[in-house]
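So, chain A:
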Amino acid sequence: MRLRLSDVGVRYGVRTAIHNINAGAEGGKVVAVLGPNASGKTTLLRTIAGLQHPTTGMVELDGARIDKLKPHDLASKIAWVPRVADVAGSFTIRKVVELGRYALGPSRQRVEDALSKVDLLSRSESLWHEASAGMRQRAAVARTLAQRTPGGVLVLDEPTSALDLRHLRTVSELLRQCASEGDIVIAAVHDISLVLDIADEVIVLKDGQLVLAGATKAVLTPSSLGDVFGVDLAWATDEAGNRHLVQP
Partner candidate 1 sequence: MKLKVVLLLVVLALFLIAAAVFRLLITRSVDGELSLAFPADNILTYRLVPLIAALIVGSALGVSGMGLQVLLRNPLASPWILGLSSGAGLGVMATMFAEHTTGNSFFGGQTLGAIAGAVISLLLVFGLSRRRGGIDPMTMVLVGVVISVLCGAGIMIFQHLVPMGLRGSFTTWLMGSLPEVESWWRLGILGVIVLCGIALIAWWGPTLDAACLSDDEAKSVGVDLPKIRRRLFLTSSLLAAIGVILAGPIAFVGLIAPHGARLIMRGSHRSLAIATALVGALLLLGADDIRQLIDFGTGRLPIGIVTSVVGGLVFLVLLLRGRGKV
Partner candidate 2 sequence: MKSRVLCCFLLLFSCGKSEDEQVAGERVISLSPSITATLEDVGVSDLVVGRSSFCKAVDSNIPVVGDLYEIDYERLLLLQPTKVFVQETASGVDAHLKQLSEREQFSLHSWEVNRLDDIKKMHDELVDILGVDAEPMQLSLGEVDNSLPAPMLIMTSGSPGSLGICFGKQTYLDDVLTLIGGTNVLATPGWVSLSLEDIVELNPAAIIMVSDTSISISKSINSLDIPIIQCIHEDVLIPSSKIIDVAHTFKDKLLQR
């Protein structure tokens, strides 16, 4: 599976959200998307997921343009986790996860499996509107797991922002596992430590443009990120010998 972005740009009226984005990703990789607030991360992710048609350029998946795919075909190839999942109406967590199978046909096994992986099986009959932000985020991830076809694309917008440490670890490991099964996993993440931990490659945006791209360890340096975010950064090593970027 190969994803390619060729000169992708998105404009909302007179405002340009992203422009001149050229990038690619292959199956089996976790790609993190970084950048300051309003740098265009969500727009880029939505465009990759086929939810936003590019104003210029194109996004191709194995040579086929994503914006030309029919809804059912898109759903079978690409799964999306929003920053904040939203459901109108009175649904249970289980029902929301089942909706991931809308285009692909019901599968009780896949749903149970997904709920189990995010530790929501015992809470699956809870009502969505009574669930915490963390539960909702995990449910959104579970829906994606129920929907995904191995070897497809997972696109996630800050999928761990509401999670506690334990579930953050769980979801991180799930993303790595999906990549190991051939998926292209693209996620916007703010936590640099998490990026260093799970991402094979990074794409860094600033002011709607791609400023850095490549292997994580090569791209993420104190000076490069310091320029992007406008802060001073330095390496620090923990007791286990892992390096982290920290603000001195």
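For the reader, a short list of remarks on this structure follows.
Basically, contacts are C-beta pairs under 8 Å (C-beta built on N, C-alpha and C of every residue); 3 or more make two chains touch, one makes a residue touch a chain; residues count from 1.
The candidates were selected such that all candidates are chains of the complex that A comes from, given by their letters.
Because the structure is a prediction, the values reported are computed rather than measured.
Here chain A appears alone, and the candidate among 1 or 2 that touches it in the complex is 1.
Chain A makes touch with candidate 1 in their complex at residues 46, 49-51, 70-72, 74-76, 78-80, 82, 85-92, 95-96, 99-100, 102-104, 127, 129, 140, 143, 147.
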